[in-house]
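What follows is a single structure, written as structure tokens, with notes after it.
Only one protein chain is missing; all other protein chains are in place.
By letter and in written order, the chains are A and B; residue numbering begins at 1 in each of them.
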Amino acid sequence: MRIVAADTGGALLDEEYNPIGLIATAAVLVEKPYRTATVSRVRYADPFNYDMSGRQAIRDEAVLAVELAREVKPDVVHLDSTIGGIEIRKLDEPTIEALSITDRGKEVWKDLAKDLQPLARKFWEETGIEIIAIGKSSVPVRIAEIYSGLYTAKWAIEYARKNGEAVVGLPRYMEVKILPGEIAGASLDPREGGLFGKIPADTEGIEWELYPNPLVRRFMVLEVWRKD
Amino acid sequence: MRIVAADTGGALLDEEYNPIGLIATAAVLVEKPYRTATVSRVRYADPFNYDMSGRQAIRDEAVLAVELAREVKPDVVHLDSTIGGIEIRKLDEPTIEALSITDRGKEVWKDLAKDLQPLARKFWEETGIEIIAIGKSSVPVRIAEIYSGLYTAKWAIEYARKNGEAVVGLPRYMEVKILPGEIAGASLDPREGGLFGKIPADTEGIEWELYPNPLVRRFMVLEVWRKD
Partner (left out) sequence: MRIVAADTGGALLDEEYNPIGLIATAAVLVEKPYRTATVSRVRYADPFNYDMSGRQAIRDEAVLAVELAREVKPDVVHLDSTIGGIEIRKLDEPTIEALSITDRGKEVWKDLAKDLQPLARKFWEETGIEIIAIGKSSVPVRIAEIYSGLYTAKWAIEYARKNGEAVVGLPRYMEVKILPGEIAGASLDPREGGLFGKIPADTEGIEWELYPNPLVRRFMVLEVWRKD
């Protein structure tokens, strides 16, 4: 099975480790044996000007996933939204009403569906590929989350080159290592069966430290700074 | 403390990783230091003809656990059902009504209790050993789950010998390794403190691969096939 998934993660942090805004939406192609991505794409957000309600994230994820899916023609597209694995192209008002989610969630999805349902229907009509809202149960969605962390580290390196340093929060229980010419990352949850990723990056002249976010258990902070 | 426990797990999967039916009920004797089984028994189900409601599983588990307990005379028997550690022999209608579980759960237990309560009462009268519905909190139940995964791997090997290959889903966050003459397995959750198991098996002429189930995070898929 060939699956495209997308997720958004990584946050710029202030000095007290509070999130200012999210950084990276990643889309990935995941193929058997489903432990890493064979292709990945990123779209960076502006963390200083970020809609933290979550709607920006899901829209960006859908658009980026469709972009990648047009190229690589997967069997299915997974989005990180836990509404029961439903096909996005079928999300009309009666279907949303019938979901077993909160009333607030229904309002959000009625709003989101205005853009996403036509996008998914058009994509399905052209390619026959379904986009499903499978959420946290999907391994490719988790791999996309790990890649959003890798691209967050890359963003932090570029930010530190310009501004001297950057402090970012990674997605849940994952680590990154900044190595010569690449950034490597992995899940810290062995129950996931060894999920990991890596991306090429210019890491010359950069120092870094990774440590637990003291205010949010199971989340790591990455600090990056220019040498000298 | 010497504890007998039983659990059912492992599923035959179709090509899209959907479960067709469960495969193995395992009963185990667990003794201090409570990390593996000192004795194990299996009863295989027919995954092509399986009642997925969960009632077949709990009945098979009770019967197999009592069978093993008659032999090894433990201090107590643990079943994987989370109804508060109650003794099964005491499960009459008023007691079930008083449980803090769903109405649906009460109906299921009233039905189950028809067989299980007399079985447990008879067993207690003859041996003085209680059968308790302790559920996921029990380490021996988790060890039984790991053994159901080991026996699932054994079933897959035998199935592959006849049919060329088998694709099975293991119980939650566990791995298996097919070694010369045996199958070894272990929990992937280090918080459990190192739970593991092994069973003898004819593994000659078999190849295998283990990888994350892309649709169900934290569950592994085992593929087994005949060499040539």
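Everything below uses one rule, namely that a contact is a pair of C-beta atoms (placed from the backbone, for glycine too) under 8 Å apart; a residue touches a chain by one contact, two chains touch by 3 or more.
As the structure is a prediction and not an experimental result, all values here were calculated from the model.
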item: Option from A:Y17, A:Y44, A:W124 or A:F196 whose C-beta touches the chain left out; value: A:Y17
item: Residue of A:Y44, A:W124 or A:Y173 in touch with the missing chain, whole complex considered; value: A:Y173
item: Residue among B:M1, B:M52 or B:L179 touching the omitted chain; value: B:M1
item: Residues from chain B at the interface with the omitted partner, ascending; value: 1, 3, 30, 32-35, 134, 136-140, 142, 189-195
item: Chain A, residues in touch with the chain not shown (by the definition above); value: 16-17, 172-173, 175, 188-190, 209-218, 220
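Here, only the chains that are shown with their structure count from here on.
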item: Rotation in the CA alignment of chain A with chain B, degrees, nearest 5; value: 120
item: Distance between chain centroids, defined by C-alpha means - chain A, chain B (Å); value: 36
